[in-house]
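Missing here is one protein chain; the remaining ones are kept as they sit in the complex.
Here is chain A:
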Amino acid sequence: MEFFKRRREADTQLSRYRDQKFQGSRAEQEDKLLKSSTVYVGNLSFYTSEEQIYELFGKCGDIKRVILGLDRITKTPCGFCFVEFYDREDARNAMRYVKGTRLDDRIVRVDWDTGFEEGRQYGRGKTGGQVRDE
C-alpha cells in the first residue's frame, strides 16, 4: 500500500526547473509550488488561442483563468501561458494527463507554477519573446 501511496504522490513531485526570477527564498518557492493550483504551459504555437487552451485544460477541471504569455515588445503571444484552476486536484489532472500530449500538433509542456503575478505574462528574452527561442 505504501508503494502505491508513493506513486500517487509522484504527480505532486516537482520537476527540476525553478523560475530564477522568483522573489523569495527557495523554500518559499517550493512551498508555493506544492500548494499551487496554477500550471505553466510551454511549447505552445504562437497561434494557439485561449479558446483552445480552455477546451483542452477544461477537460481536467474548472478553469479560473488563462493568462496568455506575450512578447514583451510586440504584445503578441509567444508560446506559453498560465492556467489557473480553482482546485489543486484539477491542476494535478493537467499534470497527469495533458503533459506530453499535443495541442495544435505541438507536444505541450506542463509544469507546476507558483501562481500568476502581474508582469510574468511577458517574455523575458532580449527581443521580447521567450529566452528559449533565442
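Just a few scattered comments:
The rule is short, and it goes like this: a residue touches a chain if its C-beta (ideal position, glycine included) is under 8 Å from a C-beta of that chain, and two chains touch if they have at least 3 such contacts; residues count from 1.
Just so we're on the same page, contacts and distances are computed from a predicted model.
One subunit of the complex is not drawn; among "Cell division control protein", "Nuclear cap-binding protein subunit 1", "Probable electron transfer flavoprotein subunit alpha" or "Mitotic spindle-associated MMXD complex subunit MIP18", its UniProt record names it "Nuclear cap-binding protein subunit 1". From the set A:35, A:65 or A:132, the residue in touch with the chain omitted from the display is A:65, counting the whole complex. The hidden chain makes contact, of the residues A:30, A:104 or A:117, with A:104. Listed for chain A, the residues touching the missing chain in the whole complex are 3-4, 7-8, 10-11, 49-52, 54-56, 59-60, 62, 65-68, 93, 96-105.
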